[in-house]
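Right, I'll just put the structure down here and ask away after.
Every protein chain except one is present and positioned as in the full complex.
We just call them A, B and C in the order they show up, numbering each chain from 1.
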Amino acid sequence: MIILNGASSSGKSGIVRCLQSVLPDPWLTFGCDSFVDALPKKLWSSPGGIVFDDDGGVSVGDDFRALEAAWTQGVVTMARAGARIVVDDVFLGGAASQQRWRTALGDLPTLWVAVHCDPATAAAREIARGDRTPGMAARQAPLVHQGVAYDIEVDTTHTESLTCAQAIASRLG
Amino acid sequence: MIILNGASSSGKSGIVRCLQSVLPDPWLTFGCDSFVDALPKKLWSSPGGIVFDDDGGVSVGDDFRALEAAWTQGVVTMARAGARIVVDDVFLGGAASQQRWRTALGDLPTLWVAVHCDPATAAAREIARGDRTPGMAARQAPLVHQGVAYDIEVDTTHTESLTCAQAIASRLG
Amino acid sequence: MIILNGASSSGKSGIVRCLQSVLPDPWLTFGCDSFVDALPKKLWSSPGGIVFDDDGGVSVGDDFRALEAAWTQGVVTMARAGARIVVDDVFLGGAASQQRWRTALGDLPTLWVAVHCDPATAAAREIARGDRTPGMAARQAPLVHQGVAYDIEVDTTHTESLTCAQAIASRLG
Partner (left out) sequence: MIILNGASSSGKSGIVRCLQSVLPDPWLTFGCDSFVDALPKKLWSSPGGIVFDDDGGVSVGDDFRALEAAWTQGVVTMARAGARIVVDDVFLGGAASQQRWRTALGDLPTLWVAVHCDPATAAAREIARGDRTPGMAARQAPLVHQGVAYDIEVDTTHTESLTCAQAIASRLG
């Protein structure tokens, strides 16, 4: 299992697609975007669900947390059942978010990957994407890596996603 | 857990969104579309993965089957961990596909739902959607319900998705 | 040129895709959705642009109107230059919206099509689509056909998009 953590617009999705391309075996991918898509629309902008503020802030409530915990266990089960899985996540809780995964993972071998990006560059890419609330990248950047331990760290500021993916793939041996 | 089975363009996705809207608790949704999205692109049109023929035929290979089995176990784990889950699937193998789910589900309470649609109507909706290969609906219609046992059967030919969802929701008690 | 007018979720897009399929010649399609996509994101939710209220209301401002007028002239030019064009629009201003098109069209032959849908059915389909603000269909239904003259009227409440498209196509003969 590979877990990528990085702020919004840091380049996680592009790296995931490149990993799926360069790794010889087939890897499934899940992440916070596919999880949010699986939620009922009424949890979007519900206090118990996930609220996207106009300034780029994201806050989540109890319903979100409960479903996310069950989802995490399910993704780990897929990996234990033999599927190779690459997850991209945004550790809004920093080290606590990593601990949540570790508890679910148990002894399952996992490669932890930091995806860094200079905040000004991420903010520029947020505008170029056009599908994210401006400010999200800048607000998440200082939070997501706090206290998190990694096996490998990549930085998309001056390095293409494909090159980052090749570096990650080479760590899988 | 709720499992909907029906051919392509029979109206499963619309029913799922309506179920998420009308059910008071939050329900997560997964299905064959989100599973295929999670696959590496190189498994699309690979013999070991999933091949969409020009005439609407769909065939899947060993890599697909192995990942699907792991995914199924993971989705069941999410439900066992407390998440309410609605799955939409296309039982290309009919009764054998249901048995695959049953083995993974064990004693987990599950509502089995047939989603029917008159094949000519489904073929017309396929054209109106514009994002499916013409012929897929017609080819899958005779296969997917063979030997499958249901708790409730709905038909979208003359009934709106919302009405179908309300009928399903009323069966949950 | 064919111009379809109907409220949100009345089924215009499905009819357009079916028209493009059943008509023997190639027809280009443009409409309010593609126009809104062409706007800068900053006009979405700007008073001068287009504001989508939480209750399904839509209001447009001066910048929107000015760009829309230029866009309308451009679409008419495409038709005059020989392209077959099918437009789907929402006449929020009823007869005044039609007059706006007529002024731009001049003597260009145009087939005017009403797309009706029972408001309760449209509201149900709005939930099934999941990508529109609930309430939009109900708010637009009483407005869009006021004082508008048509060559043909179709109703998607009990008729598939493909059948509606065939009826429209038969009027072009």
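Throughout what follows, a contact is a pair of C-beta atoms (placed from the backbone, for glycine too) under 8 Å apart; a residue touches a chain by one contact, two chains touch by 3 or more.
Since the model is a prediction, treat every value here as computed from it, not as a measurement.
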{"item": "Among the chains presented, those that the missing one touches", "value": "A, C"}
{"item": "Residues from subunit A at the interface with the omitted partner, ascending", "value": "14-15, 17-18, 21, 121, 124-125, 127-130, 158, 160-163"}
{"item": "Touch residues of subunit C, complete complex, unshown partner", "value": "17, 20-21, 23, 26-30, 34, 37-43, 48-49, 63, 66-67, 69-71, 73-79, 81-83"}
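What we mean here is this: only the chains that are shown with their structure count from here on.
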{"item": "Farthest-lying chain, centroid of Cα atoms versus that of subunit B", "value": "C"}
{"item": "Subunit B and subunit C: spacing of chain centres that average the CA atoms, whole Å", "value": "32"}
{"item": "Intercentroid distance (Cα basis), subunit C paired with subunit A, Å", "value": "39"}
{"item": "For subunit A, residues contacting two or more additional chains", "value": "41"}
